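To keep things clear, I will list the structure first and then write my remarks on it.
The complex appears here without one of its protein chains, the remainder shown in place.
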Amino acid sequence: MQTFFAFLIPGLFTGAAYSIAASGLVLTYTTTRVFNIAHGAFGMVLSFVFWDLTVRQGMPTLLAIFLVLFVVAPLIGFIMQRLITRGLGNAPVSVSLVVTVGLFVGLIGFAQQRWPESRIEVDAPRFVAPFWQGFADGDGVPGWQIPGVETTVTGHQLITIICSIAVAAALFVLLNRTRIGTAMRASVDNPDLLRLFGGKPDNAAALAWMIGMSLAGLAGILLVSALGLSYFDLTLLVINAYAAAMVGRLKSLPMTFVGAMGVGVFESLLVGYSTDSELLSTIRPAIVPIFLFAVIVLAPQAQLRIGQVKGMVSAPVPSVPRMGVTAVVTLLVAAVYIARADDVSLLRLGTAATYAIVMLSLVLLTGYGGHVSLGQLSFAGVGALTYAQLGDFNLYGLLVATLVAAGVGALVALSVLRLTGLYLALATLAFAVIMEKVVFKNDTIGFGSGGALEVGRLSVPGYEFTSTGAYVFMMVVFFVVIAMGVLVVRRGVIGRMLIAMRDSPAACGTLGLDMRWFRVGLFAASAGIAGLAGALVAGLRGLIGEADFIFFNSLPLLLLAVAFGVTSVTGAALGGIGLMLLPVLQAESFTEFGLDVPLGGVMFMIIGLSAVLAARDPNGLANYLFRAGRWVEKRLRARLEAGLPQLTTADGAVDGPTDGPVDHTPAGDTHAHTHAPDGVVLVTQEVSDRVAARG
Amino acid sequence: MSLLEVDDVVVQFGGVTAVNHASFEAEAGRITGLIGPNGAGKTTCFNVISGLQRPTKGAVRFNGKAVTRAPVHRRSRMGMGRTFQRLEAFGSLSVRDNVRVALDIHRGFRGIVRTPGQQRAEIDGLLERVGIASYADDRADSIPTGTARLLELARCLAGSPKLLLLDEPSSGLDETETDDFGDLLKDLAAEGMGILMVEHDMDLVMNVCDTIRVLDFGEVIAIGDPGMIRSDPKVQKAYLGYSDADDDAPGSSGPGVTVGKHVDEAATLVIPALTKEGSA
Partner (left out) sequence: MSVPILEVCDLTAAYGRIEVLRGVNLSVPKGAVMALLGPNGAGKSTLVQCIAGQKEHTGGDIHLAGVNVHRAAPEDLARIGLCTVPEGRSVFPNLTVEENLQLMSYAGVPAGAVLETAFTYFPRLLERRKQLAGTMSGGEQQMLAMSRALASDPALLLLDELSMGLAPLIVEELYDTVARIAESGVSILCIEQFARTALRVSDYAAVMTGGRVVASGEPAEILETMSDVILGGAA
């Protein structure tokens, strides 16, 4: 019983901190419909600010707390709402989620840049002391011993628990007893009606973000003494908050508090009692993600919505001849490059090909299907693990690796068959963390803790890819073949159905399509492609380990895929190269002009920012490339035609506008014709003439 | 046995009753009109029948089988097709591809054996039939509302349904188009298809429907052929707020209410907040 209390008290402490973080998350989500994946990252940055102010600059603690919670955090929240998340609530989840993932990665980059780990400051240790250390009964151990049970409560723990109660009470009063709080709840119901009442939903949203940021900061500051100043630990704390928020179904604050306390206590008890049980200690690091996964799976089924936001993507689909030519050219360029490249460059190209193949899996899943996966690299890890464990380094081994990854993908999709959008994305996140913490680290079935497995080069009957050049060329061939496969799918029956499902799930249902099994298939195919990429990169490296597939790396992968264009194969290729270059650039520093700026954090910041901007146009950078290409083509053709007056016009007219991506403009946009290619303007004109004629 | 039987269906949202013990049938080969004032629960009824909304109480039977708990796609496979009041066309696909998707879904794996030529002819035949063949290559989000409704109809017909549920199919059509549409419905019914239609255009309803059911306040208040419905006092009351049977002549003020024209003491608008943007 006494040990029980010894575990319960720390559990209540962490639960209280989680509840503060989770209530901020729920508040912003309910008032603005934007699920802030970066909530924890904001908490991390704010606790770094707090450390900077107190430890580095010697500001009194109370003043620093006041500055962080009541000036810096609300300011950030206000700016976020006004500049970034405004209007995002009505966007598809694949947009709003990617924006906050972009913030997530960007903030980590910012922290690494602003407060680099490598910088050692003698008078500023990277440590924040717990609050109220004077709270002691003088027995040498900090804190008061609770009479009757052999356990102590520290002043810091007490402060945290009191803070959580105060936050709960303050939020209750705000939401139920004040007009602006009532308006916040009203803007959840119906923001348009609130405006007719004379209220301003934008102000309510800004206030929600300001409070949300303060609460993220408070949770961070309270936990930083226990967790240490770590970029990732503090950020991932948010997974606990997600779990708590899910208990409250993302809307009930009281249930969120219950959930947070439950998570804290449960985690603490499990840590305490798990020392005797092998199974328990295996799953212990993943207990919160498993809990999150379970809560999501048990969430109620969402009914098909009618009249929802339509899909906005027009994926570029090249014609078959163009596809063939591009494939051959790509292979030729790759062959020439490989023939002249040194080993380092070859490895880089191989890595780029791997990432590009994983991004192809995202083209299928996110670009065409509209589902967001926050753990795509974990499927690659499953492929690599299977390939390594199997030990058959040939086409059979690749096939098995692909199929096992596909099977795992199907399993994940199956368990969340009823879910879509945000819930599905969070389930993939939970899955990725579980894989990282439990499976990949496992000594028998995984890579082993901190370990790695040896993998041989691929051999096909009659040939063995022993030289790195040949192996990398084979990887490029795989990329090209899969890319063509993805495009063929897009052009065919399944591609049309995917677009149809994204545009109107309700219509697909009433036309007789069972979308759930379709989704399982889509996830399986996408996971299979990622798994193949994992197996290939394992063969390239020769040694593959758990560190290659940590959960966090899936996020920059998703972001770059979106930034470069998640709807096109070109985007995947560019994204693969970009992601490969990331650590290369990261290792270098900007040393001109007497400055010495490490580029690592800067890169993360750039990615995060570009994703924040690019997410609104899922066709990404690739789209600009296509546009430029069309423009050049048009110019050249015009010049050619000037030279040869008659002959080429007939076939020239067909090719131009149909190949590249066509800008989609929602039906509500009255200025639609200004963005559309010339052909559409004509149609528009025709339509409006027809409408007008009808009178 | 009727093709479709809606039996004592109740739908409540929160505490509000949208459909209140509604019972009606639709027969094969006949056109049934479902009419009623705005908010009478017609679209909710459609959602219950097609499976997008689970009823609080009551049952739906289709072709003799209970389908109350069957998922949307299974009902469609049993032969139910529907269109939507708020358009649900696949906006980023062309009109032709909209129908092609419907055919693909309907055929499943069997569709693979058909040649592209055959399929294209079939699609164009369907577009021709509903009269929108000239839009075949346009993107579905760029066509007028009326055309998009006809496209939804063509998409349904691709599945050769036994029952068509049409939710305000004629809104957005002009008079000639509406007449053509009425003829098309009669043809479809003559081929044996059952049609249940929610419609506001009374000319069309009176013209094509074999039976009309009037829904008001979530309840079926009248059933009959067009002539009977038109002279039913309950229907007139629901629609006009009075019936021919009432003595009260139209136009006179009701008892006990005086209507003043208060020009003088009218409240005044306070303008300053507006003028800065007003002249733009």
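The chains carry the letters A and B, assigned in the order they are written, with residues numbered from 1 in each.
Keep in mind that, in the parts below, a residue touches a chain if its C-beta (ideal position, glycine included) is under 8 Å from a C-beta of that chain, and two chains touch if they have at least 3 such contacts.
Bear in mind that the values here come from a model prediction, so they are computed numbers and not experimental data.
Q: Can you tell me which of A:Leu62, A:Leu196, A:Leu298 or A:Ala642 touches the chain that was removed from the display?
A: The missing chain is touched by A:Leu196.
Q: Among the options B:Val10, B:Ala28 or B:Met206, which residue touches the chain absent from this view?
A: Of the listed residues, the one touching the omitted chain is B:Met206.
Q: For review purposes, identify every residue of chain A that touches the missing chain, sorted by number.
A: For chain A, the residues touching the absent chain are 179, 182-183, 185-186, 188-190, 192-200, 666-670, 672, 684, 687-688, 691-692, 695.
Q: By the contact definition given up top, give the residues of chain B that touch the hidden chain.
A: Per the touch rule, chain B residues meeting the hidden chain are 13-16, 37-41, 141-142, 144-145, 168, 171-172, 200-203, 205-206, 217-218, 230, 236-242, 250-254, 256-271, 273-275, 277-280.
The rule is short, and it goes like this: only the chains that are shown with their structure count from here on.
Q: Per the centroid of Cα atoms for each chain, what is the distance between chain A and chain B, given in Å?
A: Using C-alpha averages as centres, the distance is 41 Å.
Q: Can you name the residues of chain B that touch chain A in the complex?
A: Its residues touching chain A are 47, 50-54, 71-77, 80-82, 84, 86, 88-93, 97-98, 100-102, 104-106, 111, 138-139, 141-144, 152, 155-156, 158-159, 174.
Q: Which of the residues in chain A come into contact with chain B in the complex?
A: On the chain A side, the touching residues are 303-304, 306-307, 310-314, 493, 496-497, 499-500, 503-504, 506-515, 662, 664, 666-667, 680, 683-684, 687, 690-691, 694.
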